[in-house]
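In what follows, a structure is listed as structure tokens, so that the remarks can point back to it.
The complex is shown incomplete by one protein chain, all other protein chains being positioned as in the whole.
Chain IDs A and B follow the sequence of writing; residue 1 opens each chain.
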Amino acid sequence: MTQAGWISGWRKPSVLPGFGPALGTTLAYLSLFVIIPLGAMVLTTFAHGWADFVGAVLQPRVLAAFRVTLLCAFGAAALCALFGLLLAWVLVRYPFPGHRLVDAAVDLPFALPTAVAGIALTSLYAPNGWIGALLAPLGIQVAFTPLGILVALTFVGLPFVVRTVQPVLQDLEREQEEASAILGATRLQTFTRVIMPALAPALLTGFAMALARGLGEYGSVIFIAGNKPMVSEIVPLLIVIELEQFNYAGAAAIGTLMLAVAFVLLFAINRLQRWTRLQHAD
Amino acid sequence: MTAEISIRGVTRRFGAQAALDGVDLDVRPGELLALLGPSGSGKTTLLRIIAGLEWPDSGTVMFGGQDAMERHVRERGVGFVFQHYALFRHMTVFENVAFGLRVRPRAQRLPRAEIARRVHTLLNLVQLDWLADRYPNQLSGGQRQRVALARALAIEPRVLLLDEPFGALDAKVRKELRRWLRSLHENVKVTSVFVTHDQEEALELADRVVVMANGRIEQVGTPAEVYCTPASAFVHEFLGDTNRLECRVEGGRALLADGTPIGRAEDIMGSAIAYVRPHDVTLAPAADGPGIIRHVHAVGPLAQLVVELGGVEIDVAIPADSWARLGAGRGDRVAVTVQAGTLFPQRATRGIPMQPLLPASPILSLVRNNTVYSGRPIHHPE
Partner (left out) sequence: MRIDVNQPRPAPAAAASAMSRRVVRVTESAPVRWALTAAALGFTFLFLLLPLASVVVQAFAAGLDTYLSALADPDTLSAIRLTVIVALIAVALNVVFGVAAAWCIARFTFRGRNLLVTLIDVPFSVSPVIAGMVQVLLFGLRGWLGPLLQQHDLRVVFALPGIVLATVFVTLPFVARELIPLMEEQGAEEEEAAISLGASGWQTFLRVTLPNLRWGLLYGVLLCNARAMGEFGAVSVVSGHIRGATNTMPLQVEILFNDYQIEAAFAVASLLALLALVTLGAKLLLEWRHASELAATRRR
């Protein structure tokens, strides 16, 4: 049977049993929970043709939400890249007391439910909160403005950058830096010409992952955003609002567009990860 | 002649363990010096201290009479070839070699065209100009090695340091590169120090060899000196195959445990260790001789034998034609003559030469010295 399988062209023979049932279970499960539901969304979107899709997406409120979401997600991913690189660098390179605590704390945004992160950040950055009260005299308001969205998205995106950069930095040969110093490079030259090019693929991967997460994030944002239409309303919230008004086609249209953006990012991340592996293969 | 590099009392500890323990060493201008020792002997640490990649706990390193420790690694002007080359993998071969020229402060930086010319000259020197646009992961091990060398030479170093330069290569490429490096050194004449654990490599390549063990220098000398007159038991054991025989010295003769004499030695008494190289033993036909041939491996130019003598087994290597003329086989008895050896009395650090029971002819010892120098012992036919 296995021989015939490979000759028919799609499976390499193996002595291990159970391929059929395992693949069947996997495909059925994926279809039931992911493919059919997402397909239903795309079908709903285009049930009445392109015109409805374009009409639903080109509304000013939708466009404004996409603008806010994209800007904040990009800004947050950039902040994640900056602080993520700092954290990964310090964690890998410098010994200091509390090292393990900091390393564990990096995973906190992964583990903490988004609603909890949302209300905690909101109460911290509200004008009467611990941090908000310090910023208020400076005329800076974070909570209930797009700045709040930026803070929340940076919080949830940070571990992606740290956890992709950290292992690459760990595996970076110290000898490359020593070679650079011996050849006369200053530490800054070594950093920009030797270390950064080696870290770039991982850093970009982390950036793209934080961006993807930021675009879809809901729980941590809605508490702190203030949700003012046209100003601080994010795309996922708009979907919820459309659904509450039983505008299924409108919600599905927005969702389909988000899905397309997510797929583009997924593709980019896959490419970046392949690049990372190539850079570090010998 | 002042030393190019002068090292005095260098000590380096890692925790409680001393990686280097009061090392003194002079490197002469233009020479090719080998640091030879087993792993953990401190040779790589010493090389990294010369480069400025490690710092000694005490002691000094002088370059041409100036204190090198005042200088940061990037100002020392050393070329360093790393064991695994440490090529920058995101740069082409050309960019790798040009790196040291491009990172100079603006005031000292050469014009672009001059940098390109220099890089191509160097790539021609290492016969890799045709690979200038490749990336390191597209090169073979030997090619990477030569790129690393060109990169190190690009900054016109006053000394070139190489850490196990052939360690990561397979045996065939290693031999070729060794010859090539020797001729390159004769062309370029830059003072060079390389680390190796391979005694054959050190003896073939270096002008002088520094044998190290446990963070100390055991002996410094030409390959012939360290091979023929090892200063310590360690050097004798580390350089080349050897038999280690426990014996006692009585009345000017060295005797094995059961009283079988193996050589003459003046001025000492009591128990000692005799080191005898397999090719320093000769055999002669004798039906009542003290040796019994226990094992024969006679393929190639040398016959490798195990001979039982006075209750111990001794490795013996004799030329294939001598073996043929001997006409003996496994289990046969033979007469055994130890032509040369070194005796180390207990608790002595210096060895005492052991003479044959019958004086060796002067011609024989001259031939032996010559063959040793080439690193390929060939035995004088009896």
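In this section, a contact is a pair of C-beta atoms (placed from the backbone, for glycine too) under 8 Å apart; a residue touches a chain by one contact, two chains touch by 3 or more.
Not measured: the values here are computed from a predicted model.
S.K.: In the full complex, which of A:L86, A:M230 or A:L278 touches the chain missing from this view?
M.R.: A:L86
S.K.: Given the contact definition stated above, which residue among B:M62, B:L125, B:V173 or B:A320 touches the chain not shown here?
M.R.: Going through B:M62, B:L125, B:V173 or B:A320 one by one, B:L125 is the residue touching the chain not shown.
S.K.: For chain A, which positions touch the chain that isn't shown here?
M.R.: 9-12, 14-19, 21-23, 25-27, 29-30, 33-38, 40-41, 43-44, 83, 86-87, 89-91, 93-94, 96, 98, 102, 104-109, 111-121, 123-124, 129-131, 154-155, 158, 167, 174, 177-178, 181, 187, 190, 212, 215-219, 223, 235-237, 239-240, 243, 246, 248, 251-252, 255, 258-259, 262-263, 265-266, 269-270
Throughout what follows, only the chains that are shown with their structure count from here on.
S.K.: Could you grab the centroid distance between chain A and chain B? Build each centroid from C-alpha atoms only and quote it in angstrom.
M.R.: 56
S.K.: Help me check something: in the complex, which residues belonging to chain B touch chain A?
M.R.: Checking each residue of chain B against chain A gives 51-53, 72-76, 78-80, 82, 84, 86-91, 99-100, 103-104, 137, 151-152, 154-155.
S.K.: Would you mind writing out the residues of chain A in touch with chain B in their complex?
M.R.: So the residues of chain A in touch with chain B come to 173, 175-176, 178-186, 189, 193-194, 197-198, 279, 281-282.
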